[in-house]
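The other protein chains are all here in position, but one chain of the complex has been omitted.
By letter and in written order, the chains are A, B and C; residue numbering begins at 1 in each of them.
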Amino acid sequence: MQNQKVAEGEHVLLYLDQRRTYLVKVEAGKVLHTHKGFIKLDDLIGKEYGSTVTSNLNVQFTILKPLLHDYIMKSVRRTQIMYPKDIALIIVFSGIGPGSRVVEAGTGTGALTTALAHFVRPNGRVYSYEIRKEFLETAERNIKRAGLADFVELKNKDITVGIDETDVDAVVLDMATPWLVVPHAYKALKPCGTLVSFSPTIDQTVKTVEALKANGFIDIETLECLVRGMQTERGKTRPQTLMTAHTGYITFARKALKIAATETSQGNNDDF
Amino acid sequence: MQNQKVAEGEHVLLYLDQRRTYLVKVEAGKVLHTHKGFIKLDDLIGKEYGSTVTSNLNVQFTILKPLLHDYIMKSVRRTQIMYPKDIALIIVFSGIGPGSRVVEAGTGTGALTTALAHFVRPNGRVYSYEIRKEFLETAERNIKRAGLADFVELKNKDITVGIDETDVDAVVLDMATPWLVVPHAYKALKPCGTLVSFSPTIDQTVKTVEALKANGFIDIETLECLVRGMQTERGKTRPQTLMTAHTGYITFARKALKIAATETSQGNNDDF
Amino acid sequence: MQNQKVAEGEHVLLYLDQRRTYLVKVEAGKVLHTHKGFIKLDDLIGKEYGSTVTSNLNVQFTILKPLLHDYIMKSVRRTQIMYPKDIALIIVFSGIGPGSRVVEAGTGTGALTTALAHFVRPNGRVYSYEIRKEFLETAERNIKRAGLADFVELKNKDITVGIDETDVDAVVLDMATPWLVVPHAYKALKPCGTLVSFSPTIDQTVKTVEALKANGFIDIETLECLVRGMQTERGKTRPQTLMTAHTGYITFARKALKIAATETSQGNNDDF
Partner (left out) sequence: MQNQKVAEGEHVLLYLDQRRTYLVKVEAGKVLHTHKGFIKLDDLIGKEYGSTVTSNLNVQFTILKPLLHDYIMKSVRRTQIMYPKDIALIIVFSGIGPGSRVVEAGTGTGALTTALAHFVRPNGRVYSYEIRKEFLETAERNIKRAGLADFVELKNKDITVGIDETDVDAVVLDMATPWLVVPHAYKALKPCGTLVSFSPTIDQTVKTVEALKANGFIDIETLECLVRGMQTERGKTRPQTLMTAHTGYITFARKALKIAATETSQGNNDDF
C-alpha cells in the first residue's frame, strides 16, 4: 500500500453528504469555507485518505481521493448538457480504450475530454477542437486538475473546416452542427473507426444521421439514456422525486470503406 | 496505417444490418452459414477492414473489426441481465481505468469481465470469482476471443467466504447475495476504493445498502438506467416500439476509514 | 344489490390469470375453447359475478363483469398504437365528461370511441369519422359489445374535408394527417374547446403544433406517457423486464377567439 496519505499539492474531495462535496487543492496556509464552517487545509496534510477532518464548527468531512466521476461532475457547468451517463455510454459503446487516438469537438469545459483522456492512457491521445478561447482555458484547468494534461492536445481550431489527424480510432462530437464534420471525420478515421455525435435536439440528430448515411458510415444507431436515482431505505424505498428528463440523443456509426470506382462500371469516383 | 487487412486467426464482425451481425474467427477452409447464404472465410483473408464480402446468394456483408461493445453483446446470454448500458455506468462512475486492480464476482459468461479487462489494460488486472465451473469455461472462451486473457485471473472460488486480494481499487458484484461480500470487500479495498453492486430486485438492493452503511462505506448511491433507441429518419422519426424496462439497480459506495477505537475516548469498537 | 347474476346475452370476462382473460358473450349451447380446456357457456347462466366456473380439465376461471378497460383492451389490434394509458390522459386532460359532445377521427377499431362514449353518457355524444368502411364495421361491433352504441354516431366521411358538427366540446384526432383537420376543428369547437391529437412521429407532431399556432389555438402542450409494470412480491419486487417504449405523442390545445379586425386599430386581418 502506497500513496495513501494526503500530500501538499494534491487534489482531494471533501465529502460531507451525498449532495455536498468539495474538490479542493491542498495548499499550505489556505482555508476552505463551507456552510458547515471552515477547514484549514494544513490539517489535511499527512492524513490518510478515507479518514475525516473536522471543521471549526465541529462538523466532520471525509477526505476522499477524487475519482474520474468527481472530476467530470466538477467540470460540468449549468449550461452544459452532457452528463456522466452520456459520457459513460459514449466511452463504452464506441470501443475507445487504452491506446486509442480520439478526436473530439467541441472541448467545452473539458468534462468529456477528461473522461476520454482517463481511458486512453497511457499511450493514447485526445485531440480536442474548440473555437472559443475562453472555454479552452477553463478546459485546460480542469484537465490539469485531473492530472491528465499529458494525454490531451487542445486545439483552438474550427473542426468544420477540417481535421488535422488521420487514422484515428474515434471522432466524438458535442457541437451545434455535427453534420458539417461528418465528411472530415470520414477522412480522419481508420476503417471501422467510430463516430459518435451528441445533440440535444431531434433536428440535429436527423441531419447528422442523414450525413452519416450519405458519407459511407454504417451500423448507425441513435439512443437516449435516462438515469433515475433510488432512495433506498428499508420501509421507505422509492425512486427520487425529480430527474433529468433529457440531455441529448447519442448517435453511433462506423466507417465502412466506399467501393472504389474501378469496382463499379463507370469509374466516377469524385465522391470518394 | 497498419494492421488493416484481415489475417487468418483474427476475429471479425460481419455486418449485414443493425440486427444481424456475426462475430466469427477467420479460419482457412471454413464457411459461415447465414440466412442470406454462406460465406467462405478464405474470401476474408487479405481483405481490408471496412470492405465488403459477398455471400453465395450475392448479399453483401461489411467486414468490421469487433469493438469492445461487440464482444460484450456476443457474450451476453438471454438469462443474463447486465446490459452494456449498465456496464458503461459501472466503469465510468466507479473510477476504474488503465492500471486499476479490480475484484469481480460472479464471472458469469464474462461480459463485464471483458469490459473491465479492456479498460484496466495494460498494467491493471481483474480478479474474477465464480463458483460455477461451467460458467468459467464459457467466460474464458469469451475473454480469450476478445484478446484480453492476459489481464484476467479467473478464480473458481466462493467470494462470500473471502477475498484473496488486498489494496484493490474496486470490487464489482453481480451476484445473488452481494450483502454477504460487503465485509470482505471492505478489507480488500484501498481506502476510498469503490464498491459497485448490481441487483435485479429492490430487496437485494436494500439489503446491500444496509450492509454498506453498517460496514464503513459512504457516498452510497443507487440508480437505474433506461436506454431507449430512436428510429431516426426525416419525416418518420420516433422512439422504438419496445424497450428493456429493467435489468437491475446499480449501487455505488466508497470505503471510508473507520475511526480507530484509540482515537475515541472510551475504546468501545464493537461495531467496527 | 341487483344484476349480480349472469344472464344469457351478457358479455362476461373469464379470468384465468393476469395474461389470460376471455371476453365472451353468454349464449346458450355454446362452448368456449381455451388452452386449459373448454367451458360450456350454459354453466355460466345464473352464476354470480365474481364466482368461478370450471373447465372440463378442472381448471377454474373467475367470472368478471367486463370494465371499460377490458372493452378497450379487447378492441385494440396489434397494428394500433393508442393504448389505454394514452386514452386515459386524453380523457382526463381534455375536460371531457358526462354530457360532452366530442368529434373523433379516425374511428379505427373503436377503442378510443368506446372510452369516449363511456364517459360522455348519459346525455353526451361522440361523432366518429372514418374513411375505411371495414374499420367502421369492426368498430361498430366493439362499441355494441360494450353497450355504448346509443352514444356514438359513426360517420363514413373524410374529416380532412370538413366537420359537420358545431359547438362541440372537444375534437380528438388519431390519424395520419391531423394538421389538415385543425382549421375545421377550430370552426367545430366551442370557444375554449379542446383539441387533442395523437401521433406516433415527431414530424406529425411538429406539423400539428404549427397548424395549431397558426389557427388560433393556445395553451398548446405535447407530452408522452410511459407506463411500467411492477412485479410486486415480498423479497422479489422489481419492475417488469420489457415495456412499450413508445406509442405516440399527445398534443393538447384550446381554442381562443381570434381578435376581430374591427377591435384592433388598423384592420389588417390577413392572418386571421
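Everything that follows uses one rule, which is that a contact is a pair of C-beta atoms (placed from the backbone, for glycine too) under 8 Å apart; a residue touches a chain by one contact, two chains touch by 3 or more.
All values reported here derive from a predicted model rather than from experimental measurement.
Considering the whole complex, the hidden chain is in touch with A, C. The chain that is not drawn here is touched, among residues A:132, A:187 or A:246, by A:246. Within the whole complex, the absent chain has one touching residue among C:8, C:48 or C:153, and that is C:48. When the omitted chain is restored, the residue from B:154, B:202 or B:225 that touches it is B:202.
Contact between chain C and the absent chain runs through residues 1, 4, 15, 18, 48-52, 62, 64-65, 67-69, 84-85, 87-89, 91-95, 97-99, 115, 118-119, 121-123, 166-167, 190-192, 194, 202, 205-206, 209-210, 218-230, 232-234, 237, 249, 251, 254-257, 259.
The chain not shown here touches chain A at positions 200-203, 228-229, 234-246.
Here is the rule we go by: only the chains that are shown with their structure count from here on.
Chain grouping by touching, computed with chain B excluded: A | C.
Separation between the centroids of chain A and chain B, computed from CA atoms only, is 20 Å. Annotation: 46 Å between the Cα-based centres of chain A and chain C.
Residues of chain C found to touch two or more other chains are 202.
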